[in-house]
Structure formats: structure tokens, C-alpha cells
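Structure, as C-alpha cells:
Here the complex is missing a single protein chain, while all its other protein chains stay put.
Per-chain residue numbering starts at 1, and chain names A, B and C are given in the order in which the chains are listed.
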Amino acid sequence: MASQNKKKILNDPVYGFITIPNDLTFDLVEHPYFQRLRRIKQLGLSELVYPGALHTRFHHALGAMHLMGQAIQTLRSKGHRISEAECDAAQIAILLHDIGHGPFSHVLEYSILEGIAHERVSLLLMKDLNRQFSGRLSLAIEMFEGTYHRPFFHQLVSSQLDMDRMDYLNRDCFYTGVAEGTIGADRIIKMLDLVDDSLVVEAKGILSIENFLSSRRLMYWQVYLHKTSLCAESMLVQIMRRARFLLTQSEQDATEAVFTTPALRVFLSKPVTMEEFENHPEYLSAFTQLDDYDIWTSIKLWSQHSDRVLSILCQMLLDRRLFKIMMSDQPFVGELVREIEQQLLDSGIRQDELSYFLVEGVATNSAYLPSIDNINIKRKDDRIIDIADASDLPGIKALTNMVRRYYICWAKNRVQRPVWLV
Amino acid sequence: MASQNKKKILNDPVYGFITIPNDLTFDLVEHPYFQRLRRIKQLGLSELVYPGALHTRFHHALGAMHLMGQAIQTLRSKGHRISEAECDAAQIAILLHDIGHGPFSHVLEYSILEGIAHERVSLLLMKDLNRQFSGRLSLAIEMFEGTYHRPFFHQLVSSQLDMDRMDYLNRDCFYTGVAEGTIGADRIIKMLDLVDDSLVVEAKGILSIENFLSSRRLMYWQVYLHKTSLCAESMLVQIMRRARFLLTQSEQDATEAVFTTPALRVFLSKPVTMEEFENHPEYLSAFTQLDDYDIWTSIKLWSQHSDRVLSILCQMLLDRRLFKIMMSDQPFVGELVREIEQQLLDSGIRQDELSYFLVEGVATNSAYLPSIDNINIKRKDDRIIDIADASDLPGIKALTNMVRRYYICWAKNRVQRPVWLV
Amino acid sequence: MASQNKKKILNDPVYGFITIPNDLTFDLVEHPYFQRLRRIKQLGLSELVYPGALHTRFHHALGAMHLMGQAIQTLRSKGHRISEAECDAAQIAILLHDIGHGPFSHVLEYSILEGIAHERVSLLLMKDLNRQFSGRLSLAIEMFEGTYHRPFFHQLVSSQLDMDRMDYLNRDCFYTGVAEGTIGADRIIKMLDLVDDSLVVEAKGILSIENFLSSRRLMYWQVYLHKTSLCAESMLVQIMRRARFLLTQSEQDATEAVFTTPALRVFLSKPVTMEEFENHPEYLSAFTQLDDYDIWTSIKLWSQHSDRVLSILCQMLLDRRLFKIMMSDQPFVGELVREIEQQLLDSGIRQDELSYFLVEGVATNSAYLPSIDNINIKRKDDRIIDIADASDLPGIKALTNMVRRYYICWAKNRVQRPVWLV
Partner (left out) sequence: MASQNKKKILNDPVYGFITIPNDLTFDLVEHPYFQRLRRIKQLGLSELVYPGALHTRFHHALGAMHLMGQAIQTLRSKGHRISEAECDAAQIAILLHDIGHGPFSHVLEYSILEGIAHERVSLLLMKDLNRQFSGRLSLAIEMFEGTYHRPFFHQLVSSQLDMDRMDYLNRDCFYTGVAEGTIGADRIIKMLDLVDDSLVVEAKGILSIENFLSSRRLMYWQVYLHKTSLCAESMLVQIMRRARFLLTQSEQDATEAVFTTPALRVFLSKPVTMEEFENHPEYLSAFTQLDDYDIWTSIKLWSQHSDRVLSILCQMLLDRRLFKIMMSDQPFVGELVREIEQQLLDSGIRQDELSYFLVEGVATNSAYLPSIDNINIKRKDDRIIDIADASDLPGIKALTNMVRRYYICWAKNRVQRPVWLV
């Protein structure tokens, strides 16, 4: 039977095996929109710090789908009725939750599509797939949007305890080699329960939740906001900004052409608003052609471009000669910034080029913001309380504080092309 | 050559292989005092909750020695001079740090040897070995006692960041299967450094230290003070108390003899003071004959004894029919206690037996007590500060609070012998 | 509800979590017969070579039950009808398959119960449990015995590809740390299928089967028949033989009493035939009291006994001062044996004691004996062939050869008591 042929298992070093549960899911996985995720790294440029962190959105999405299956199995075993259609929809919703990610995931999220979050693109693509698959994704889309009448499905897709985080934390730990960040995803999932169709965690899972929040914080500073990644990502953002500048300038000034793939040109040659994006299918079509390879190949070609800002930044990134960075709990004083600017000017950078070689920014992180989205604990007496109240650790409250780190990074001693490339 | 023959490697599922570094260490490992540790489980009765947690003090001591070797290698690579003699001594000190543990490690620590901590017994045994090995352990003993002039050696053996903890946290996670408790021991070790011969951690290791403290807290509540373990351990302590009572009574009352191994009889027939222990070698000799097997076999035989308190408790523990437990942040009110007492009396327990079937206790835990022992961080500007000040997380301060949990456990509905044993 | 209360999960470092599927299974796990397996090590004395190998038959049985659940899920997903009752029975059959193991598992299998295989005791105990549980184990017993009309259930419990082997190979690798022996149990299980209700493996699983056979062979020589284990086990067998000798002699000769636990005395004071075992419940009752602790405590007490053969062997084993061993592909020539005998006589051993200090034996192993039990491969064209024919590797045939290793081990230079024990 067709259905048997399509029942596939995939090797996953994190979970052993992942089973694709049914034909529709299989067809979605086979679809070019989803296959594109094979070419988008989960962690952008973190591979420059953690050489093993090469995993993609493709594997992450499958992993999250796998965990969704386990979560539903747990909830059913506790007596909650979940239909096959709901189960399928929930797995599809999580499978496709990241389908709107573009090249380098979060790194270029607001850079290629200015001001457009990836979730909005995911939704557009899901609707397009729904059209192609004759409406069979409607329930999944409701769950994704949070309009389905049983809220826990949306919570499993997107909340403090969603299957997205369960998968990415474990997967990122695995591929970076930061073993100490490991969370007890399987234990947390076994502790999930429902009260009034909302997700809660059994009281005996509190320690695992605390560990989960604490590990998440570790991963933020150790990996996601690692200072060397911040440098590389700042450089990439400046590269894209310069390319966009040259592309929009070039017609008048007739400088050397700036290579881009056709799909990338669509987004670099002029800003696209969300409204345009929604109403003109050619944008969505171009977007689904884009992946990390467009960017990397552009960087490689740009490293030979006659514009020296572009070529220097590109060659530096290719050779992993990165900016120097300083981080601080306080904003940097103007004096320091001006001193660095002077150094750059002394080294031959022009005033109008400064902003490409000196970047200021803020990295923020809060492990848990109960004001936005709660983690609810079900006590033994069946009362529901917030994790920050359930925990005996004042520290869990501490995790709710926003941490803010200021950084400044700049091209130090490296603006020239390396000797071996002369 | 002899030295080559004795260079042994051991399989360790946690680290892959452990190499025994030299002849003296090899001879110590072969010594009956150390081989005895094969028969003492690291986690007492935790195996009743975590069936994989069967590892012994023997493997832990070897693992800690292995990590000590890595710590010394790191410190040397940072330019600190450590002689071969110092290196050997540090490895021996950590190898033998737990040699004074008795049956069931901490569970019976103050029960068999009333009021005597295992470290004091370790010291006695190390001195005895030093005599047998003609003074070659003197330096190791200085390090163990903290009298050696370079304090970091003692810190590596016994402090907030000692190799003891590094090993036991990882090993206990591994064997219990509580993967979320995993710490970055190898990373922490690579971040160790010395300032004025005292142990510090490089600033970039702060996150790993925070994770280490947080994992330690997790392991305390999830494993070491797990409520089911507390039950089982309370029962074991009551069993030993009852046996001691019967043994000291029996001569006058001529009840049925209470089996004990000769070594166990030494300690159950009358309390031994530390002074006696130090001055009469027969006590040390008896102690080195004792291990988990003496206790388990006694429990098995006692389960057939005519004293019903003893036999019921022993049979319950053997069959894993454990007390019921309640835990609370507050002390239990007298009313509740009296209610439980009444239940027990109603079920046929006599007034003078009550204290064996109803146990109250307090479990306490603090992940980090800076007042006792600091973790010092070396900032980039070379200033040394306490981890609680270095961390941006208010929670690290929270981890310094003492957490106190009250518990009460008692024999509920199970006092009778099970039907299948009649 | 009771049924929910009894749905328990256990931590297992090998699989993460094991779920106990239903009330009956839970009650069986709680039964003293099964709890006894906590006190019987899976690998006898292998811990003297691999210090991590302390896992018990208890954990192995639960692990095999876990894999049985996965195998049934796979078979069902391929369209084979398996009822709930069959599923439960299969899990119970594998859960109890080793319940008849005595102290030290295989080491003393034919020594304590002379000539009685553990499977026969397992069957007796299962029948006894069936009586206690009002016949609810009848189907499981049919599967265990191989009388149920669907043969694959028996094959899953006991055959070349049973869940027993799948679990013990992975578990033994894990706890010994011999990672290279790891098999693809989950992959093999996913490749299982049925043809005429007999177990087959899909053709694309051939490589995993080959690897499984090859790993099994590795584990045999590297672990199960490791020469140091053979030494220790030979010593243990001689110790039991000597104790039995003294016990049967002692009444007449009035030598010092030989300590045994009451249960052990039943089997050491006179041989028990299978017929007696089946017909006199007191033997079964005594057997279910026996575990590793009876033996270890006896060894500890015997090490102080006045019979020097007994005390020397026991003290040697306790202190891990083991026999010397030689292995060979050929039987040892009489000359060599006589030379060793002479050495022993010269060192003070008496002629009538020789057989306790000098042991000859044969270790055999064949990874795959198709004459006894086949592994069938289902080719793409649906033809069924034997793995030895399906594999392109002549070596798979080679694995079918019986390998035979002769060994001789004896007490060399160590017959005297060590100085520190004088």
C-alpha cells in the first residue's frame, strides 16, 4: 500500500530514529519548501565557534515533530482525548513552524526581509501549502495561529515549554558539544498534563523545569550570544548592508556590478514590505529559492569586488579573521567609541566607511518572562501555580530578570588583506 | 620492567579509560583496604529508586584520581610548577579520600560509628597505609589534611570545586540516568588556574560554574534526597537501631540470638568513641572488614527473627515495600503526627514500637555556602572575586540559601507480612 | 484510579525511561521473587575486570521488556494483528525469563543447583506466580515454553534474535564501557517482520545482523570469557566445592562449623535433584531467598575459617589476588600440568588440596549456530533465506564455527596470606 511505502524512518543522532507518521507528513517533508531547510543552518554562524554546529532547520523541524508525537502519547496516556486529526495537525504545525526561516536563520532575519519576523513568513508558506494540499493543513494552521479552541496545541507549538525549545536545546547541545546544557526533554514531556485544555507540568517535574530554564540561559550566553558569534554575525549584517547600498547605488554610479543570485537580488535591490510580500506571489517564490548558499557564494564573489569595504569584510569572514569585541554590563562611553573610531581612521578607513567596521549592539536574554507566557505547575492538591511561585528557589525568580549586555566590535589590526592573498 | 607491568588501564564507561599512573598507586589500588570499596555502593539505597545506581566508591575514587591528573595537567600547561612528587601525592590523596566510608556510605555514616565522620576514618586508614608503605604517603596526607604549604592541593581534594564533586556528579548522573544533571567537568577543569597557589576559575568559566551549582542542586533533590530514598534510608537506620537494641538487651533477656558478622558485632554491641577507635587497632581492623554485604545479609537473616519489629522492617526493605512519606517546607504539626501514631496503634503496633515505624526528619541542602568555602573567579583584569559577585544572575546568590524540607515517613497499611510469605 | 497509580516509569541510563505498561506487570515487578533480582548481578564476577559492570538481572529484565514493547509496536505497524492480551503476555514472558537465575547468574548455575539450568527454575517460578495471580500468566508461560501457536512470540523471548540478547548486549556494553560492542538494537527491531507467524528480518537489516553477531563474538571474548573473569569464576566454583565438602564432612569430623545462611545450607548440605526441586516446595522457597549477598557474606566469614583451603581461596578472592591463567587453542600437555602441580606441592599445598588450586577448563563460543536456531532474512523478492546465505560475507559463515579455548589457572606465588593480614 502507498501508506506503507511512505512510512519512513530517519536516523537522528539525537533520538536514534524519527518515524514520519503518515502520508501527508511524508509529502510535506518531500516538498521543495521543506527540503530547502536542508540548506539553512540552525545556528547561523555559530559554526565559526563550535565547528560541529552545522545542523539545519530541516533536522530540527523533524526532531520537534518527533517530540510532539511523544507529548501527545503522554497526554493520551493520562486520559485526555486527542483525535487522530488533531494529532496529525499538531505534528504538521510543529513540522512547519520554522519553514519561513531565511538564510542563516535569526542572523539575517530582519536584514534580508526588513522588519518581518520569520513566523509571519512561515504562516504565508503554510497557507500556500494548504492551497496546494487542498485544505488539509487548515487545522494545523489554526493550531499554529492559536485560534483553535483547545489552547494546549498552540502551547505545544509555541510557548515557554513548546516542542521547538525541547528539540533545539537538546540538538544544539549535541552538535556544539556543550554537554552541560543538556535538558531532560523526555522527562519534562512525561510530566506534561492538561487542565482545562491548557498545558501544565506535574509538580514532580519542577526540578526539570528549573534545570531547563537554567540550561536555556547557559546556552544563550555560551552559544547563541557567544561573543565571537556576535562578531561574525555583525560582520555579516554589515556585508549585507554594504551590498544593498552598492546595489541601490550602482545604477547611477556605474561601478562594477555586484553579483547576486536572482532570488537574492529581489530583496537587496529594494526593501519589501509585509504588505507587498503578502500580495505579490513573486516575492514568496523568490524567498523560497533563498538559502545559506546564496549568501556564502555571494560573499565569496564579493571578496573579489572592487569596493574595498565589501571585499575586506567578505574576505575577513571567509578566512575567519573576525572583529575584536568588548562586552560590558554598561553602555560604552562615548570616549571609548571615539578612541576606536580614531584608530580606524588612522588605519586608513574613511569617515563614511566607519559604520561598517565599528558596530555597537545590545544582547539581551531572559530565561523566563512570566508576564508574557507562563509555565504552570499542577500541585499535588491540583492547584495551578506559576513555576516562579512553585519553586523553592528564589533563583527561579532571578531567571525572570532581563539580562542586558552591551557590546562593541570593530576591525582591529586586520583591515588590510592578509599577505598570502596579495 | 616492574613499572611497566603495573601500568594498568581500566575501562570506565564515564571517561572511557582510566590509567593508573605509577607503581605506588597501583599497589594502593590492589590493597585490601581499597578493594573493600568495591563492596560499598556510592549511593547507599538510591538503587531502590534508580535501578542503575549500583556504582561503588571504588570506581568513584578511581574517577576522581583520573580528573586530578587532568587538573594538574591543566595547571602545568598554564605555567605553574608542580613536581612529580606533588602530582603523585595529589592523586593518592584523592584516591584515598573516601577510604574511610563504611557500609552504605552516608546512610549509616553516623549510625554504625556513632558521631564519627568518614573523613576521620579515612585519615586513620591513610596513616595506617603510610606505615605499611614506609612513609611514602606523607605528602598525600598533608594535602588531605590541608597542612601542605600550597593550599590548592587541598582545594583539589576537598572544596567547592574539588575533583570529588566533579567525579561524583558526573558519575551519579551517568548511572542514575538523570542526564539533565550533567556538568561540564572537563570544561571547568580546563578553566582552573592558580593565584598565590590558591585555586581560581577563569572568568569565562562562570557559566559552567553556575551550571555546576545548579546541577548539584538538581541532583540533591532529584537523587540524593529523593523522598523514596529517604524512606528506605530511614527504615535502614531504624533496622540498625533495633538490632543494636536487641544485641545490647539480649544477654539479660535471653531472647533469640541476633545474627551479625563478627565485624559488625564489634560496632553494634557497644558504641565506640573516636578515642577508642584511634587507640585500639582492633576497631580499625574490624571496620576494614565491614561492607554493604554484612548489612544486607544481616537484614536477610533478621527478616526471619522472632522480634517482630526487626523482622517486619527487614522484610519490608528486602521486598521494597517502603514507608509512606510526606514532605513540607514547614515542620509538621503535632496533630498530624498524633493522628499517624493513632493509625499505627490501631493497626497493632505497640506504644514502645512506635518510634521504629514513624520517623520524622529534616533534609537540608545548599548548593553553595560562600561563608564556609569560596569559589573564586579570576576576572580578565586579574581581580579575584567570589562567584556570587561575579555572576550576573541574582540566582547564584539564591543558591547560597539553605533549603530545608521536613519529612515524616511511616509504615502505612503494610505492617503485616505479605500474604505470599505466610 | 488504581491503574493510573500503577503506571510507573523508571530511569534507565541505557534507554532513558522504561514504562511499566499495566497493573499486572507492575504487581509482578513488585513481587519479592522479582525484587530478588536486584541482588543478582548480571555478569557475576566480571566486575573484577570491568568495575562498572555492576548491573543486575532486575534492570536487564526490565530492559528486555521495554524492547519487547518496541518489537510488538513494529510488527503491528507492518500490519500484523497482535492482541492486547498477546502483547501483555509477551512482555511478561520476557520480564520473567531470568527469574530462575541464582547467585552470580551463570557462574554458579550448575554449581549450587547441580545440573539444573536456570530456565527450568524460571519456569517453576512462573508457574508458582501463575498460581498466585490466578492463572493470568498462562499465556505468557505458553510463549515462554514455545507451545503457543504463534511461534514468533517464543522467538522474541528466546532465539538468536530475542529481546534478551538485544538488551544484554547493549546493557553489558554500556556498563563495562566496551563501547565498540554496541549493537543497533533499535534498528534490528525496526527491521523485524513476520512470515507465517515466524520472525524474519528485512533484507536491508542484514548488515546490522552481521554487526550484531560480530559484536556478540567480541563481547564473548572481551568480557564474558575474559581470562581474568575465568580465573575469578574458577576460584568461586572451587570455594563452593570446598564449602560443600566441609559441610558434608563436618558432622562426622567435628571440625569448626562452616557458616552458611539457612537458604544456602539447603543446597550445600546435599545435592538436590530436579525432581526433588519440582515436588518439594521448600526447595523453591529456599531458592528464592538466595542471592549474591549470601555468597559474598559466606566468603567473608569463610576467609577466617580454620580450613586453610577455604580461607585462602576466600581471602584471595576478596582481595582480588587471583589465579594466574594460561589460554591456548590446544589442550595443555600433561607435562606442563605436572610441572605446575609440582610447583604447588613445593609451595606447601598438599596432594589432596591440589584440585582446589589448579583448574583446567574449556571456554567455547560460537556467535551463530544455524543448526540449532536460524536467523531468517526476507529478501526483496519475499524469499526467505538463512543469514549465512544472505550475507555476501563469507565471514558470516565463519562466525558459525565453534571456537574453543583451553585454559589452565592456578594459585601462583600467592598461596600464603598477605603480610598485612597476619
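Convention: a contact is a pair of C-beta atoms (placed from the backbone, for glycine too) under 8 Å apart; a residue touches a chain by one contact, two chains touch by 3 or more.
Everything numeric in this text was worked out from a predicted model, so none of it was measured.
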Check: Who does the absent chain touch among those shown?
Finding: A, B, C
Checklist line | Residue in contact with the excluded chain [from A:233, A:294, A:307 or A:353] | finding: A:294
Check: Among B:39, B:187 or B:378, which one is in touch with the chain left out?
Finding: B:187
Next item on the list: Taking the full complex into account, find the residue in B:16, B:262 or B:281 that is in contact with the omitted chain.
Entry: B:16
Checklist line | Residues of chain C in contact with the chain not shown | finding: 178-184, 187, 207-208, 210-212, 214-215, 217-218, 221-222, 329, 392-399, 401, 403
Margin query: For chain B, which positions touch the chain that isn't shown here?
Written below: 4, 7, 9, 16-17, 77-79, 186-187, 190
Check: So which bits of chain A touch the chain we can't see?
Finding: 10-14, 16-17, 30-32, 35, 38-39, 47-48, 50-52, 54-56, 58-59, 62, 132, 174-179, 261-262, 289, 293-294, 296-297, 300-301, 304, 318-321, 418, 420-421
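Just so we're on the same page, only the chains that are shown with their structure count from here on.
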Check: Highest contact-pair count belongs to which two chains?
Finding: B-C
Margin query: Distance between chain B and chain C based on Cα centroids, please, to the nearest Å.
Written below: 31
Note to self: Suppose each chain is reduced to the average of its Cα coordinates; what separation in Å results between chain A and chain B?
What the structure shows: 44
Next item on the list: List, in ascending order, every residue of chain C touching at least 2 other chains.
Entry: 16-17
